Structures are given as structure tokens and as C-alpha cells.
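A single protein chain has been omitted from the complex, and every remaining protein chain is retained in its original position.
To keep things simple, chains are lettered A and B as they appear, and every chain counts its residues starting from 1.
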Amino acid sequence: MTAPALELRDLSVGYRARGAEALVLHGLSLSIAPGEVYGLVGESGCGKSTAAFAALRALPRNGFIRGGQVLVDGQDITALDPAGLRQLRQTKVSMVYQDPGRALNPSLTVARQIGEVYEVAGVGRSEAFSRAQAMLLKMRIAGPARVMRAYPHQLSGGMQQRVVIAMALAKNPALLVLDEPTTGLDATVEAEVLDLVQVLRHEFATSILFISHNLAVIGRMCDRVGVLYAGRLVEEGAAADLLSRPLHPYTARLIQCLPSGKRKADGRLETIPGFLPAPDDMTPGCVFAPRCEFADDRCRTIVPPLETQPGHQVACHHADRAQCTIAPAPPRLVSAPIAGAPVLRAVGLSKTYGDVRAVRDVSLALLPGETLGLVGESGSGKTTLARMLLGLEAPDPGGVIELDGRFVAGRAKSRTRADHKALQIVFQNPDSALNRSHTVRRLIGRPLARMAGLPRRQRAARLLELVGAVRLAERYLPMRPRQLSGGLKQRVAIARAFAGDPKVVICDEPTSALDVSVQAAILNLLTDLQASARVSYVFISHDLGVVRYLSDRIAVIYLGRIMEIGPVQAVFDGPHHPYTEALLSAMPGAGARIQLHGEMPSPAALPSGCVFQTRCPRKIGAICETTEPELADEAHAIRCHLPRAEMGRA
Amino acid sequence: MPHLARQIGQRLGLSLLTLLLLSIVVFAGAQVLPGNVGRAILGPLADPAAVAAINHELGADQPLVLRYLGWIGKFLLGDMGQSYVFRSPVAPFVGAALLNSLKLAAVAFVIVVPLSIGAGVYAATRVGRWQDRTISIAGLSLTVVPEFVSAIALILLFGVWLRWLPISAAIRPGTDWLEQLRRLIMPALPLVIVLFGYIARMARAGTVAALEADYTRTAVLKGLPQRTVIFRHVLRNALLPTITVVASQIGYMIGGLVVVETLFRYQGIGSLILMAARGKDLPMLEAGILVVGALFVLATLAADMLQAGLDPRQRAR
Partner (left out) sequence: MSERSGLGRVVRSSVFLAGLVIVLFWVGCALFGRWLVPIDPYRDDLLNTLAAPSAAHWFGTDQLGRDVFARVVVGAGPILSVAPAATLLATVAGTALGLLTGYVGGWLDTVLGRLIEVLLALPLIVVSLLVLVALGPSTITVIAVIAIIFTPLIARTVRAAVLAERGLDYVAAAELRGESAANIMFVEILPNVLPPILVETTVRLGYAIFTVASLSFLGFGIQPPSADWGLAISENYGMIVGGYWWTVSFAAAATASLVVGVNLVADGIQAALE
């Protein structure tokens, strides 16, 4: 019997900070067979990256291994001396981490960086160079010679990650650790990189430890999956089995937090109440008990061991009951858009910075109570569009923005108090959106004073009402943002946006920085607020599942142009714009992936004709290169020369 | 490449603009601030007629713009004006003094640059330990000690008690270069002491950041020997910003020269400026200051170019 590629035995790892020690991993055991892909999934703070670094003995300086063993290919690496460790890293283990731009040395060429992997193994300089180039070819990189000469900053994110993967596989390792390898990449790029990993794992027959917060990605990539919660493995099993039939209440809940095809009218999303325990929390019993609906006295006193169930291992006293929670949530009342005059209308909005044409001639209308989803990859101009609507950027001359039929000024500074009240925003990153030196009371109170125009007494009452509406306990009022979790901070930001009874709230990726359980709670809150306050949303997101859940209509943006706009159902069912079709095919769980040619062109050098023609898999001919298709004024409009009948459908 | 050319052009243009402003500031400082140049030279008790006479003689009764244009025009042609004190052209004084100062500065730089960068990098590899704390705190403390204070300590120690080094740096014509070098060591040391902490701090900060960077971890995980990691991956990125810091210290150094040259009776640009200031020799003072400023602007420009040339992100964008 061959040894496992990686075996963690009762591994405990901690960090030292300011003289105090805190354990992050508590007796973690797992084993990865040769050639197997093992997924480790969990929310932020669960210790999954720590496990990854511990597997290579590459913990940060203040990290330490408190107990247990790490066996790579049967060899205990916790006992290795520096030379042995170097030898191990030269031949057997590799790692790829989240941000490829930072994983590459900015001042060395790609050739040099891949080449040195061979050189350290004793290969000559010129031989190393040709092997590096061959490696890039295996990464399906067209024109490897150009990439070899390039410095990292000259490559796109997807290309950088391929180079990092090439570097990692160059030594043909027994174990490859992938730590969130596609987080931060655009959906179509992510799908390409994941496809590549799928192919390479067979080509190189390497074992993979795949770390991710994304259940769908884990489900697609892995043979077996372990679920990590607060530094403990709570469940482990075959990927398909575990995701379809979770036995631990945490896993079950986590899966139900995802919108997975649901619409807001189908019912609320599940959430997980409470918070992850602090690393130094020494409460006895099951670590998930404080947040678990099944918890009883036994859970609160006795730590459940990891027990084998058919096809599964699970650490829960109530493993038989977790399935009970998977019951369809009841449908609920949501506000339907009110037909008639639009509350917000934009006509011919463009934004040009020098040569860069970020947004071009965008027109859209938003009905009262409606949610318009805005979908696009990075560089599509969706955020610039939102900033123009808000008045944070002035549109190029000729663009018109109307609120309730009234023309509003292009710059926020020139807008009236009524305009400020009517149009608000929830930003992506609450750390940036909330002033860190102000208290929650002040953060919400100041907009109330400015925009609601209430007398002081009523203001206090309205403040409490608003805080209640976003489900924020009053005890948070005197706190400052750094004392709050990400979800709580986002609630404060939402309360602030609703202070002046807005008509339109622009949500710019409001959940992309949050864990899925927190995301679900925020999506529920936004839906509830819409039903009670009859507000309209412009909801910007790169996550099609989230957009589908919340939106009534969807606009797909590419290179500053609306390519397709229509009701959610129509956009998802088709006929699709070829770009939309590619985006949909990149969603986890979708069928065959549609490959786009090349990379997104720079907005400073737009292609002639249709802006998508350089990458379009369904390009029909010269007309695409010479004439830009029109976006007709119809309910489901598509900017494409292709006849509707020939477009793809779901 | 046209991009690079444009960038170089832009930087040259900015440097010229800075020099222009600099000349205006110096001119304004020397000619406008005193209100009345003649009065400033002769003092408050002088006869008004004498003041008017000297103003006329110096051209100080002409409109300011004309005076400025005349001054800067001649300056560009190498005529720095006439010294009030020596009644002879300023340029030869400035030239000789500048050469002496450059010698002193060169000795200081040759000592301080390798020493401080080495110490900064070493501290970074021992970050948080006693070696790091010692280098950081000592460097930091020495940086703020005025040159005349450290010079006094050095003179007492090496000049008066141990008698290892001469306490005067004044060089008679015909002194051989080895003796010149020996005389320059003590005046250079106070400058070294001030610059050491500053450069070491920057080198340490850059190295710490590079050591913690993801790309360094990538290099370590490739199993590269530590030497390769440090020299190929860390230092290359860590020391780029230090180049600019070293250049920016040239201006600071010249300020230090004023004190050090005075203390060690060395005839450089610093003691020339002080002498001109004490003697209210405005043309000499203006010329000295403008030359010093121009030197600094050129050094910064050179450092900028060097850094841009070494950093692929700036080179090829």
C-alpha cells in the first residue's frame, strides 16, 4: 500500500500575537490518497488557510505547531531540518495561493521564475528555459515565448495564475496545495482556470488539497470534502454525497444559505444565527452548539467525536436530524414593481477618461419597487455607471439622469437635498464605507439629521426604528465599526442608506466581501426592506446566483455597453446574447463551458464594430467587425447581429 | 520606448521648473526680504546717502524683474556676480569650494551607504529580535544628534585624548591624497552618523516588506537556498526605494556640511555659505545656495532615472 500524499494527524496549530497565544486548528486529522483531490471548505476564520500552510510547514513567523504530525508521502515534515525541508519543497510539494499578482516577483521575468524551479533541481540554465517554455504550453498558453519574456505586471490575472500553476507543477509534485486559487478572478476566467486544473490533475497525477470558501467550486473540483468549523473537522465525505446529503447541521445550513437558483419570491434564504467563537473561546462541548438549533445539554458538555456514517464521517450528536432542516422555505410576499412612470431614468450616459471609454451610451429606466441587476466582469464599467447615477462622477456631456421625471444635476455637489434623500448607496466594503472614528449612533444619526429633517426628539425614535429595521441590537449603538463583524457593519451601512427614505438604493456588490451565511442574511434584509419601503434597487454583482435571487430585471454589461437587458427569467432562459451565454455557462453546475477567445480588450482600444466580436464564439462574419448592433427598445433587448432563433437557450 | 523618452522628458521638464522656482526663491530671499539691500549691508546706523550710493552701485535701485533677469542670465553664462567682500568674481570661490565639499561628501557616502544598507538588511532578517532593536534604536537616535554635537565627541575622543586623527581638515596646497583622505575621515563621521539611521531605516523597512511579500514565500516554497531567496528575490525589490532616499539625503548632507566644515575649518561650499552669510556677502550667498540646490535637483533626477531603469514596472508600462 502506498502512503497517502498528505496526512495530518491530530494537528494543532496556533498563532502568537502580543504575547498571547491562540489555537486556530484543534486536532485536525485528514488524509489525501495519491491522485486524489481533497477539498477543505469553511467560512473565513475557520482555519483552512492555516491548514494549507501547515501542510508545507510554511506558517507565518508567529505561527507554531502545538501538536500532531504532518506526513507528506509518508515522511513527517514537522521533524525535518532546514536542508530536509528545502529538499522536500524542491521535489514534492507546491502551493498556489489567492492573489497571483502578489505571488510572482515583480522584478523578474516569467522565464526566470519558472526556470529557477528546474535550476534548483540541478538543471542547466538553457535546459531550464526550454522546459519552462514547454510547461507554459501545457498550461494552454498560446504564444508562450511572449509570456516567457514578460514581467508579471504585463499579464492578466488569469494568465498570472497559469504561470503560478506552471511554477507549482514544474517539479511534478506529489502534493499540490491550492488555497482559494480562483477567488478574485472573474467568473469566465475562474471557470477556465478550474477547467485547466481538472485537466492537469490527470496529466500530472498529483494529489491536490483544494481550499475554498465556495461550496459550488469545491463540489465541482473535488473527490472528497472536509468541512472545517472553528478549526475542527465537523464533517467529511465523498463530494457528491456530502453536498447532497449533509449530516452535520452546520454543513446543511451552509448549503441552504446559497440562493442556488431560487428567486426572492420563492422564500427567504436560510441563515446561521450567531458568530464564530473567538479562537481563545474554551466553552466545553460541541463548538457549533451555540449556533445550532438541535443543541441540547449533551452538545453543550460533550465534544462529539468524528464518527463514521455510511459514506460520511461526522462530528455531531444529532447527525440523523440535520436532514430535517432541508425543508423548502415557505414562499413569501415580495413587492412587485409598479408599472407606470419610472422612478429613475438615465439616457445616453457615457464616461470617458482620456482614451479610456469606461461607459458608453447607457440608457436605462427603473420602476418603483423594482430591482435591476447589473452584471459584468471587472472592467465592464458597472461601478462607473453606478457612480454616475449617484453623482460621484459627472457623465460626459449629453447624458441625462432623471428622478421621478425631474432632471438631476450630474454632480452630487450640485444636487438638491431631495435628490440626496432619494438616491443612496450601499457600498461593497463596509470597512471603507463607514467612518472608523465615528460610533454607530453617529453613523446613522448624522444622515437622519441631514436628510430626514426631523426634530431631535423624533430623530431618536426614528434612529431606534431604523436600527430595528436592519436587525441591529441597540447595544451596538455606542460601538465603533472595528468592534463589529462584517455582517453587522453592512447592516449599519444599509441603515444609513435608508435614513432618508430613499426611492432608489444602489447596491454595489454589497455581499461579495461576506461569508455565505452572512450574505444570506443581508439578501433577506434587502428583500424585506424593499417590501416594506417600496424602494427600487440597482443591484450590482458578479455573482449570477445572487443577482437572479434578488432582481426583477437584469442588464449585462461588457466594455461599457449594455449587451442584453430584460426580465430575469428571459435573460436566464434565453435566447441569450453570446456573452451572456458564456457567463451563464461559467456558473458552477452549468453544462458544457463556452470558451471565449483571448482576453477582454482594453477600454482604451475598443474593437471596431461589435465590442464583443474579438472574443465571440458565435461571430457571423464581417458585419460584426464593421457595424455595431443596436440595442432595440423592447422588454428583452439583445445587442447582437445574430437572429434570435439562432441564439443559445438554457 | 517612446513612452520612456516621454517620461524622461517630463522629469527633465519638472526639474527645470524646480530650478527656476529655486532661483526665484533664492533671489527673493536675498534681494526682496531685506527690503533695502544697501541698508542690510551697511546696517541700521549708516548714512542714507551711503546706502543709496551702494544700492546704485549694486543695481539694487532697478526694478526687481530686471534685476532678477540680469542676475539669472549672467548666472547661466557662468558669471555669478562680484563678491561684496572680496571685490572679485564669485565663480572661482564657488567652484573651488564645491570641489572640496564633493570630496568630503564622497568620503561620507562611501562609508555610510554600504554600512547603513548592510545594517538595515541585517536588522530586517532579525526583525523583532535584539539585533534589530539595537540597530533600529541606535540608528534612530544617532540620526537626530546634530553634527556639531557628535563632532565634539569625536574631536575629544580621537583628536584630543587618543590623538589618532587631526582635528583640522584644512588642506594646504600640495598635500598628497592619502593625507587628504586621512584629514577627511573625522569631518565625514558626523555626516555618517546622521545619515546612517535614516538610510538603514529605509533599507530595513523595504526588506521587511519584501520578506513578508507573497513572492518571497513563493521563492521559499520552491526550495531555493536562503542566499538565493535573499539576493535574487528580496533585495532586488527591497532596495529600489532606498536609491531615492540616498539621493534625497544629499541636500540634507549639504546642510550638515555648513556645520562640519565650519567646525573642522575645511574650505567647502558649506563654510563658504556661512562666511558669506556672516559677511552679508549676498552675491556669494546666492551663488552658493543656488549651486547647492541645483546639485540636489540633479542628484534626485539621476536617482529617479536610475530607479525607473531598474524597476521593470516603471520601465515597460
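By definition in this document, a contact is a pair of C-beta atoms (placed from the backbone, for glycine too) under 8 Å apart; a residue touches a chain by one contact, two chains touch by 3 or more.
Quick caveat: nothing in here was measured; it's all calculated off a predicted structure.
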> Omitted chain: which shown chains does it touch?
Replying inline: A, B
> Looking at B:T143, B:Q180, B:T228 or B:Q267, which makes contact with the chain not pictured?
Replying inline: B:T143
>> So one chain is hidden, and I want to know which residue out of A:T2, A:S126 or A:S437 touches that hidden chain in the complete assembly.
In response: A:S437
> Of B:L165, B:L221 or B:V258, which sits in contact with the chain we cannot see?
Replying inline: B:V258
> Of the listed residues A:V199, A:I302, A:L392 or A:A461, which contacts the missing chain in the full complex?
Replying inline: A:L392
> What residue numbers in chain A mark contact with the hidden partner chain?
Replying inline: 390-392, 412-413, 415, 417, 420, 423-425, 427, 429, 432-438, 446-447, 450-451, 482-483, 496, 500
>> Considering the whole complex, not just the chains shown, which residues of chain B touch the missing one?
In response: 14, 17-18, 21-22, 25-26, 29-30, 33-34, 40, 137, 140-141, 143-150, 152-153, 155-156, 159-160, 167, 248, 251-256, 258-259, 262-263, 273-274, 277-278, 280, 282, 285, 289, 292-294, 296-297, 300
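By definition in this document, only the chains that are shown with their structure count from here on.
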>> Roughly how far is chain A from chain B, centre to centre by C-alpha average, rounded to an integer in Å?
In response: 51
> Residues of chain A touching chain B in their complex?
Replying inline: 56, 58, 86-91, 93-95, 97, 99, 102-108, 116-117, 120, 151, 153-154, 164, 167, 171
>> For a test of understanding, state which residues of chain B touch chain A in their complex under the given definition.
In response: 213-215, 217-225, 228, 232-233, 236-237, 240, 310-313, 316-317
